[in-house]
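See below for the structure under consideration.
Just one protein chain is left out here, and the rest sit where they should.
In order of appearance the chains are A, B and C, and numbering begins at 1 in each one.
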Amino acid sequence: MSGGTGEITFLDAIRQGLWDEMKADPTVYLIGEDIGVYGGAFKLTAGLLDEFGPERVIDTPIAESGFVGAAIGSAMMGLRPVVEFQFIDFIANAFNMIVNCAGTNHYRWGQKVPMVLRGPSGGRVSGSAFHSGNPEAYFNRAPGLKIVYPGTVEDAYGLIRSAIRDDNPVLFFEHKYLYRRIKGTIPADAADRAPIPLGKARLARPGRDLSVITYAAMLHVALEAAERLAAEGIEIEVLDLRTLKPLDEEAVVATARKTGRVIVLTEEPQTGSFAGEVAARVAEKAFWHLDAPVARVCCLDTPVPYSPPLEDDYLPNADKLIARVRELLRA
Amino acid sequence: MSGGTGEITFLDAIRQGLWDEMKADPTVYLIGEDIGVYGGAFKLTAGLLDEFGPERVIDTPIAESGFVGAAIGSAMMGLRPVVEFQFIDFIANAFNMIVNCAGTNHYRWGQKVPMVLRGPSGGRVSGSAFHSGNPEAYFNRAPGLKIVYPGTVEDAYGLIRSAIRDDNPVLFFEHKYLYRRIKGTIPADAADRAPIPLGKARLARPGRDLSVITYAAMLHVALEAAERLAAEGIEIEVLDLRTLKPLDEEAVVATARKTGRVIVLTEEPQTGSFAGEVAARVAEKAFWHLDAPVARVCCLDTPVPYSPPLEDDYLPNADKLIARVRELLRA
Amino acid sequence: MSSLGPLHPGAAEHTDRLAKTSLPRERQLELYRFLKLNRLVEDRLTNLYRQGKVVGGLYGSRGQEAVSIGTAYALGPDDVVAPLIRNLGVMLVRGVSPREVFTQYMARGTSPTGGKDCNLHFGDLKRGLISPISMLGALVPVMAGVGLAAKLQHRDYVAMTYIGDGGTSTGDFHEGMNVAAVLGVPLVVVAEHNGYAYSTPTARQMKIQDLAQRASAYGIPARIADGNDVLAVYEAARTMIEAARAGAGPQLLEVKTFRMKGHAEHDDAAYVPKELFEQWKAKDPIDRFERHLLAGGLATQDELEAITGRVNAELDAEVDFALASPMPPPERAREGVYAEGAQA
Partner (left out) sequence: MSSLGPLHPGAAEHTDRLAKTSLPRERQLELYRFLKLNRLVEDRLTNLYRQGKVVGGLYGSRGQEAVSIGTAYALGPDDVVAPLIRNLGVMLVRGVSPREVFTQYMARGTSPTGGKDCNLHFGDLKRGLISPISMLGALVPVMAGVGLAAKLQHRDYVAMTYIGDGGTSTGDFHEGMNVAAVLGVPLVVVAEHNGYAYSTPTARQMKIQDLAQRASAYGIPARIADGNDVLAVYEAARTMIEAARAGAGPQLLEVKTFRMKGHAEHDDAAYVPKELFEQWKAKDPIDRFERHLLAGGLATQDELEAITGRVNAELDAEVDFALASPMPPPERAREGVYAEGAQA
């Protein structure tokens, strides 16, 4: 298994990133539920047990707090654990371990905890309230953590590698709707090149009239809307944050100053959202350049509903985004 | 023990509220660690065991998720549990129970969960990273929860009673710095009057030049700053949110429109803060009335440090607030 | 796999002779009807799933029906039970109609949650049913609280819930059991030992052979029953439910059984040795109960077929109802986050 094998999926790219880092660094190991023989609920770790053996691909009992804690302890001793949550929703069971134990450790007594916590997130798969989560806002508040949420095949590969190399606890969210729906290529020599750094946003589409700041699955909603509006001569700039924490404030402020109109687009209830943090930064740091209110296009303030018509109403989409764009342009 | 006994502390007011609701409603009971014989780590429940007996004041094993879960189950069966966390920081161990089990329950299958989760929060007591927490931003994201954070004796009494009467899971945070530092009175017939409703902010001080939106211990920092600035003829309006979720957006937007300058003052790291949500609402709903950037005065983006000089640097205070006020007025 | 040792060593060995019971013929036939209803509803769901009519995943209990049916059948009318998503039989015994299940799985507007939640994620306190929660273990503390309510209200209902072999590894299982033991609440926890947690065999989940051993950490009574003998399950559950009702505190009932399919319909269970499936097929709880009824002269082949026939006729109508049901109106997504207002 090696890079550069033509078109691969978002899921393949993450597997490839794990593979390459495990090859490059013997201290990297995987731990989680059903990731070995079964290859994970989404088969993301398929083949890794055969290649790296049971000491580097470890199946655990059902104990999110227990195995995150174990990952923390092993990280202190010089290993680089990559923890899989079968669904990212179950990260809630390890909340204390992540926020209090891992997040504060380096600040409190100077001991680093290099670790990646990853898993399938996000909706539009009829997973209902407990299998569709986007927990970024729950963790953005926690000092000492980093949060990565890629939206393209290239970033999925590059950022999982950087996350593993980082010396801090990194939450790496993988939108399951993208797993097999988007494709891309990785250069053959990617493994030897320096991976995409954490903390840097990417200008996904330049534009003049309005900025949509987003990431993950919503990136594709933004690009679709931008494409449709381009036909009318409306030029939307799309900024893909990629790393949510630490936030690339420079890029956020730059695009806000450039277009003067900002919509933060995220897949989460609006109240208490990560989008709120981005909007607040814009309102404080780019205020004098704004020509319109800072808008958020998020989900309903409800748990994720199950039935497709309900989930469609819950989730943002290109039509909803375009409607909001028109309102702001009228401003 | 009855209302109207002259000056009482913030802590007494909460005890009084518990007492009066337990008298009024036999379905109300208390559960937590060391709340019975010992009367709680801060002695807030002192005397309640003697008055109401061991079936209504229940000491539990050390199991935050376990006893929050038990509270949820009993609430479904018609009781009104009031759960104490010995320090609010330990609420992290019950995160899944609160956010996923309690918060989504009514939406998912229509069963209400009337319950109060309360405990001592906040800093300036040299409690360091694990005994100084302000977790509002961790829970503001969670649909179905309510969050109350009083800053006066009157509100502490009135809002704990409303929280207990509410049919939803209510997080009730009690800033431990206020427990014995502020005093007030409750009218003798308070118990018979309708308590202060959830969801309504309070105009703590009217002003013309700039609005400080805040709550809890920071309310007193805001009032001190306002008093000092008044001497210079600068009129600060102070809005005490009291209930953080659901947010009294009307009051927030009204004060922003009135003064055109807004500072959100909270005791939490700025990144991912509750203050961010308030700032985002202002930037979206009051934009056309703003004369200056929407500012946040929060804590450092670090865990809560222990040593007084460090914690002073970490925490907002009147000087820091006044400095920011001057910058915004220059704008 | 053999390195993991035989499944359920020292388990109540499954013989063809079923446990003694006090249940009269009619009630045994009712048990039979529930067992068939459980399996046939799942067979219908499997077909609907293959036809793409089920929205999301499908989780079954094939081979484990005796656990859900036998334990739920032992509950009293005022008792409160929280099943897991594999415990369809519990809901059927509590009076849930197949159409409620079909409409849930098909995300229809007519479903008990109106389309808001999936599969067996619904409850109804009028029928003493509390909805499952996906996070494994969480129901143990919650049901300890239901038992606590019975105690504080001085009422005599009992709380019952289920946990898998894998679920007993969770912190919530531990905290819930220990709190229940200390508070002495009427709670029966049925630990369903079916050999696997998704792809993880019990030997990779814990270093003990019997889930019942977990009970010794809490100082509470435990029993092990043959989970493929509906009468053994019923009698053990009844004994423990009545003990809990009588004030003996929480009880742990381990039932030894086997998951005859993958974790869910999408999982072919390639990781399960074929021999295990064969070994357990011979112990199918419905076949065994059928043989018991026939051998004991409690029913004739015709009578049993008549029962099955009536169940199938009912299911035809229920499936038709579900298929004819509309999807929910989008606006419904916005309703019900909060319970309306406060009590006066």
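Methods note: a residue touches a chain if its C-beta (ideal position, glycine included) is under 8 Å from a C-beta of that chain, and two chains touch if they have at least 3 such contacts.
Predicted, not measured: the structure shown is a model, and the values here were computed from it.
Asks: Need the list of shown chains touched by the one chain that isn't shown.
Replies: Listed by label, the shown chains it touches are A, B, C.
Asks: Write down which of C:46, C:97 or C:213 is the residue touching the left-out chain.
Replies: Of all options in C:46, C:97 or C:213, contact with the hidden chain holds for C:213.
Asks: Based on the whole complex, identify which of A:35, A:48 or A:68 touches the chain you can't see.
Replies: The single option touching the absent chain is A:68.
Asks: Which subunit C residues touch the hidden chain?
Replies: 169-175, 178-179, 181-182, 204-208, 213-214, 216-220, 249
Asks: So that we can see where the missing chain sits, which residues of subunit A does it touch?
Replies: Touching the chain left out of view, subunit A contributes residues 29, 55-56, 58, 60-61, 63, 65-79, 81, 96-97, 100-101, 105-114, 143-144, 146, 162, 165-168, 198.
Asks: Residue-wise, where is subunit B in contact with the chain that is not depicted?
Replies: Its contact residues with the unshown chain are 33-34, 37-38, 41, 59, 61-63, 65-66, 86, 89-90, 92-93, 125-131, 300-303, 305-314.
Here is the rule we go by: only the chains that are shown with their structure count from here on.
Asks: Of the chains shown, whose Cα mean is nearest the mean of all protein Cα atoms?
Replies: Centre-most chain by C-alpha means: A.
Asks: Of all the other chains, whose mean CA position lies farthest from subunit A?
Replies: C
Asks: Give the chain pair, either B-C or A-C, that is connected by more C-beta contacts.
Replies: Taking the two pairs in turn, the one with more contacts turns out to be B-C.
Asks: Could you tell me the distance, in whole angstrom, between the mean C-alpha positions of subunit A and subunit B?
Replies: Chain centres of subunit A and subunit B, defined by C-alpha means, are spaced 31 Å apart.
Asks: What is the distance in Å between the mean C-alpha positions of subunit A and subunit C?
Replies: About 37 Å, centre to centre.
Asks: Using mean CA coordinates as chain centres, what's the subunit B-subunit C distance in Å?
Replies: 41
Asks: At least two partner chains per residue is the criterion; list those residues in subunit C.
Replies: Only 113, 116-117, 121, 133-135, 171-172, 337 qualify.
Asks: Where in subunit B do residues touch at least two different other chains?
Replies: 96, 100, 107-108, 143-144, in rising order.
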